[in-house]
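Here the complex is missing one protein chain, while the rest keep their positions.
The chains carry the letters A, B and C, assigned in the order they are written, with residues numbered from 1 in each.
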């Protein structure tokens, strides 16, 4: 399977975590793709931390407006009932627990739900943007990432080796291979992809996995 | 002179402290009367801590609107360029030093500019409202009050005996008898009313007054 | 989840002893309809957080008269003589907070902060027993966030996504309280479809609101009728 379709599968699976009435923040990359899989008729409001609730689909070319972008700096559109506000109120929403679900990319996740996704020592540091606030404040934090690095090394580890974005903040990890919940007792494997096995997932995971009642990952809604 | 005209004189004198472009908060009582003496053509914007900038004159009877009141709960009117906002932003303005001048009533003022104006032990406590914020945050705080209590006892004292509203916050005291500036070296008498003398003011003041180049209080603009 | 349009169930479900924020300043912009419902459902032992305590015959005063309130957290309660008597008799507890600190503590709760340092009240009874700190040559006092179980707010216009718009000086504490409670019940003078409020003019985004409904028969009392003779 191509990496592109793997990423789509991750986005599809995460879309199953959406619930009617949720306010959701989507990070850059795979998380943005989740918007394409919101179940028909479900009332989901997308938050953009640069100061908007109610993101709609990408505009048509003629509708593009420099005054209307998302936190990824992409041109977007509004929906009926959208609202705009400043960065201070936007992050008051985030820290205050008013965002039901934040979906972010990850470089590493630890056994206790620590997340590293903003900085690789030795590389040029670009900044954490709003990620540290989103993970500290959102009610649920789902990390969307490939299960391993390109060289095959595990990204789910006993503890992160990269600088952290947040400590104990991740609720759930969804990869191309598995769904893993972060519980007080550690990582709980709950789903594996159709084309893999519990053993393969275990092998490609650096941290201890508790094995629950493992089901097959479902991608459609 | 009647107490009413004395109060008007205080308001008139304080109006001379206004400067073009000032944002001003007027407390209840004598301070509210200052609005009547704003010099013609001077750009003064009145702030009401319940969430408004740009208070206009009282409305006509038919224009009264339950949705438009000042912090004294009186019906008011708006002016061109008025703005409305919430209490959090309103007090951000106050504490952040964005109000050029606050004018408040006083029960007692101390030598070092402490103000007591919200509570008399033994009486029913009604609350400090926004007074503590206004004195802590405004760039200049002018206290408008009668020079002595009804029984003739001084209200300007070495230190306040009533519970404080703020410590070292008063810039200037304007009474029916005098104008007194609060300086780092203590209280400085700068003006006395036409119908009194420096000696009378001294006698009716409980705190030490430094006597500067004392002029006659001017009430008109 | 999902916004609701009928407040009856949520208000009936409020337990005795709940902490409820109520927007408004004096009689301006108060949640009249929700207060009336609470008066009917009759919960006891309530802690009410509101800038004022209403007057004897209206607003929060009605809940005080009915004996439902055991504690008020307010900034100024001077217009309610019934409350004054209860205070003297010890029938009700009152906690007074400076108005700006009240607003900021409520905002801190809504914004997920653990507290803040303010210059307000330093050297007064308000600062007694609290940490003070010198920061860049100025003294500040530490204040904690003020949370609540419910917020009753009143807006001029609401849409079906829960977005709220307040006219003139009715915003006051309504918008900030909507942020700070576990559940926010908004009554509006006019309920419109989503998109009926200009997106840039939304004061309270719907994500802060759990119930939005159109109130009936707003009295909108005026506390002090001050007016001038028409010049014409």
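As a convention for this text, contacts are C-beta pairs under 8 Å (C-beta built on N, C-alpha and C of every residue); 3 or more make two chains touch, one makes a residue touch a chain.
Model, not experiment: these values are computed from the prediction.
For the chain excluded from display, the touched partners among the shown chains of the whole complex are A, B, C. Of the candidate positions B:81, B:122, B:152 or B:194, contact with the unshown chain belongs to B:81. Only one of A:69, A:146 or A:188 touches the absent chain when the whole complex is considered: A:69. The hidden chain makes contact, of the residues B:19, B:140 or B:202, with B:19. Touching the omitted chain from chain A are residues 48-52, 57-76, 78, 84-88, 90-92, 94-95, 114, 124-133, 136-137, 163-168.
Residues 104, 108, 111-119, 133, 135-136, 138, 140, 144, 165-168, 171, 198-201, 203 of chain C touch the missing chain (whole complex, contact as defined above).
Listed by residue number, the positions of chain B touching the unshown chain are 19-23, 43, 45, 47, 53-54, 78, 80-85, 89, 91-100, 137.
Throughout what follows, only the chains that are shown with their structure count from here on.
Note on connectivity: the fewest chain-to-chain touch steps from chain A to chain B number 2. Between the interfaces A-C and B-C, more contacting C-beta pairs are found at B-C.
Seen from the Cα centre of chain A, the chain whose own Cα centre is farthest off is B.
Taking the mean of the C-alpha atoms as each chain's centre, chain A and chain C sit 36 Å apart. Measuring from the averaged C-alpha position of chain B to that of chain C gives a distance of 28 Å.
Shared interface positions of chain B, i.e. residues touching 2 or more other chains, are not present. Under the contact definition stated at the top, the residues of chain C that touch 2 or more other chains are 107.
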